[in-house]
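A single protein chain has been removed from this complex, and every other one stays in its place.
Order of writing sets the chain letters: A and B. Residues in each chain are counted from 1.
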Amino acid sequence: MSVGRRVVLGGAAAALASARLRRAKAEAPKQGGVLRVSAYGDITSFDPATGRSGEDHVQLYPLYDTLIDYDFPTLTARPRLATAWNFVDPKTLVLDLRPAVLFHDGTACDAAAVKYNLDRVRSYPRSNIKADVDAIDTVETRGAQQVVLHLKRPDTALPLVLSDRAGMMVSPTAFEKYGEAFDRNPVGAGAMRFVEWRDKDRTVYARNDKYWQPGRPYLDGIRFALISDLQTGLRSVMTGENDFIYALTPQQMMLARRARDLVTSASPTLFCQLLFFNYGRGLMADARVRQAINYAIDRKAFDQASALDLYQVAEMLLPKEHWAYDAALAVRYPHDPVRARALLAEAGHRDGITLDLMAYNDQASQQRAEILIEQMKAGGITLRMKSGALPEITGQFFSGKIGDMLLAAWTGRPDPSLSYALMFGKNGYFNPGGAEMPGLEDALAATRVSEALDVRKAAFATVQKIVIDDALCAPLLFQAQLVAHNAKVQGWQPTLLGKPRFDDVFLSG
Amino acid sequence: MGGAWREFGQRAAAMLPAALLATLLVFALLHLVPGDPAVTLAGENASAARISEIRHLTGLDRPLAVQYLVWLNGVLHGDLSRSLLSGMPVAQAIAEKLPLSLFIVVLAMAFALVLGVPLGILAATHPGSIIDGVVSGLAALGVALPNFWLAMILVALFAIDLHWLPATGAVSLRDNPTQALRHAILPAMALAAGGMAEVARQVRGALTVVLRAPFVRTLHAKGLPGAAIVWRHGMRNIAALLLTLLALLFNRTLGATVVIETVFAIPGIGSTMVEAAVGKDFPMVQGVVLVMALLVIVSNLLVDLVISWIDPRGRRSVGP
């Protein structure tokens, strides 16, 4: 089954358009069946507090319901285990809990359990998410269905924080029993319960018959085949070994589209490919150099060459669909190599400069780096590339401050303030520059003061303006969530966060 | 025979330090590699504070010598510790992944022998003929092919085009023998090419020498049919060679599984080792290296044992 290349590649945009129209006939949800998903590798930990990768969520969501949920297309907050929440004052957040929710082991998910969880993520030594809930001072229970969070400072990012790891409720009984081994023995209150995990092979879930949503889940179980090679994964779906695969590359998407019995879906996400700048040192400390880099990049061509036009050009760190997107900042840096050279000359580098680019050694990253290296030549920037394995390069760039730029990606956070704090906050680990840009800390704090979306949006606009005007990084593309599945799989809804959720999925026929 | 076992035991005991030395070398080597597993463990929400906290929690901030000795102490008590990154007991991980790789290796060795020995015999019994030329050519090709390239070609042909065999993954023998075999055939074939070439070449070479010896001509003159000569006298003399070859084949194929496992996305011991090394998962790497070093050593020793049993005089000269 070899595919005609030109047809495959030339028809990218057209195929995309036609595929959006091609939907399986809508059916009424049916009970039964096990969904077999090709997952992008092992989970780092089943304990939401100790995990460390954005790729984990797809396997965490079925097991753990969160206190608060997010609206799939826009990422605004909506109820889940908490039916309502309210900032009675900027430093007090009251959560009303849904009654009669049970964990998989029968323990009640009540106020006491929620308090246990919120205390745990702050005090458990192995917790990786302490920073997310740092604003919480104490947690108080009022009866069995209400929890009050007393904060050290205003933090209106908390509701959305509670839609992520910090809000994933684990059973206190189970955690007391397993301790560290909870990493491998999860017990939550989600639609699925854990059956087994065979490293690098599969994880298996079975239906939670005590789930609080009536009639849900539709599926009898989910099996994640852990296939870290996407080609292998796609093949497994094409041959029927698996039903569903996500996070496809654009090239694979083309293949999937040509397969007659596969349904494909492309949807925007927060997942941003970008160049991190080490703006604290050397040539990068000059804003003009950083701006020149931004001008030298042709994002549209980058999209075409590396993503077959399937991704969205990124002018800032949030995509068009997000509630905090600011159109005023769009196209701050159009492709302009002449302008780039002029800026470099202004900064004293009339003959161009040489910079060190760090990149990961997987083929996709290498390809992207090769494209950027060529593009930057026209702007007077020569790139020396240093690539290596992900753990090594990440450590070297962020801890060791080695290299001028890192070609990487940001998986996005449920609340934008988390992203900006981690990437540009003074103490943010992913802020290699380490410098404090004037006004940024205040602007960041301002995003967490009010609950009103329009106020927050304006605050984010200030933050983004500082980041983009000073060219503290070079956003490149927003990846699309590229998914392929067979026709049996119905009810799939993509999310802007880009981490797949199988809440409404059912198997037909 | 008892003496042989005792000698085996003594030599095995002497080899153990070599295996442990290998783990020490790995430990030292990996520490030369920049990269901090604590950074990996801190993950997406990393912060400098969190990273030092993790270093302390996992004992990564202790002096290197202490870290190694603690691990060594564990090993001597039968505990291979846990993966730094996944928490899984190293012994369990090895027990799950090693059989997958071994199955492929053994299958590959079987292919190599089943194809290589007859080819070598053919070439030796028809020296200078076209058959000899073809065998030599195949042997040369087998050694020159990058095995992962051969793997790619096999996948393209048998899995993608013809759909005869699965392109990906592995199935444990215990779970489903038929599927296990189907998944293992293509990887084994890719691995076998080099081995087959080596076996054919060695068999041809050694057998040629044997067949040229005077005693063979005498047997010929006495009227013994060619096949009997080859079988009874030729092969017996090269039995030791074949056994040594087996050991070498095993070692080499085991080492080569890494790249093959990458092409076929097989969660075997090779890819586990590389990922652990890249991620600085010290306990996992050291455990795997120890086990693999022991495997290599034991297989060598076994072969030596069998050879000395077959051929106690250790002669390498050729005779009836």
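What we mean here is this: contacts are C-beta pairs under 8 Å (C-beta built on N, C-alpha and C of every residue); 3 or more make two chains touch, one makes a residue touch a chain.
FYI, contacts and distances are computed from a predicted model.
> Hey, which one's the missing chain according to UniProt: "ATP-binding protein", "Transmembrane protein", "ABC transporter permease" or "Ferrous iron transport protein A"?
Of "ATP-binding protein", "Transmembrane protein", "ABC transporter permease" or "Ferrous iron transport protein A", the absent chain's UniProt record names it "ABC transporter permease".
> Identify the residue among A:T92, A:Q146, A:T173 or A:Q304 that touches the chain left out of the display.
Selected residue, touching the omitted chain: A:Q304.
> Which parts of chain A are in contact with the chain that was left out?
The missing chain touches chain A at positions 2-3, 5, 8-9, 231, 235, 251-252, 254-255, 301, 304-305, 361-364, 366-367, 369-371, 373-374, 385-389, 392.
> Can you name the residues of chain B that touch the chain not displayed here?
On the side of chain B, residues 18-19, 21-22, 25-26, 29-30, 32-35, 140-141, 143-146, 148-149, 152-153, 155-156, 160, 194, 198, 201-202, 204-206, 208-209, 244, 247-248, 251-252, 254-255, 258-259, 262-263, 270, 273-274, 277-278, 285, 289, 292-293, 296-297, 300, 303-304, 314 touch the unshown chain.
Here is the rule we go by: only the chains that are shown with their structure count from here on.
> When the C-alpha atoms of chain A and chain B are each averaged to a single point, how far apart are the two points in Å?
40
> Which residues of chain B touch chain A in their complex?
33-37, 39-48, 50-51, 53-54, 57, 85-88, 93, 96-97, 159-161, 163, 166-169, 262, 264-265, 267, 272, 278-280
> Quick check on the complex: what are the chain A residues that touch chain B?
Within the complex, chain A touches chain B at residues 1-2, 42, 44-45, 51-54, 125-126, 128-132, 180-181, 183-184, 198-201, 225-229, 232-233, 235-236, 239, 241, 389-392, 394-396, 398-400, 411, 422, 427-430.
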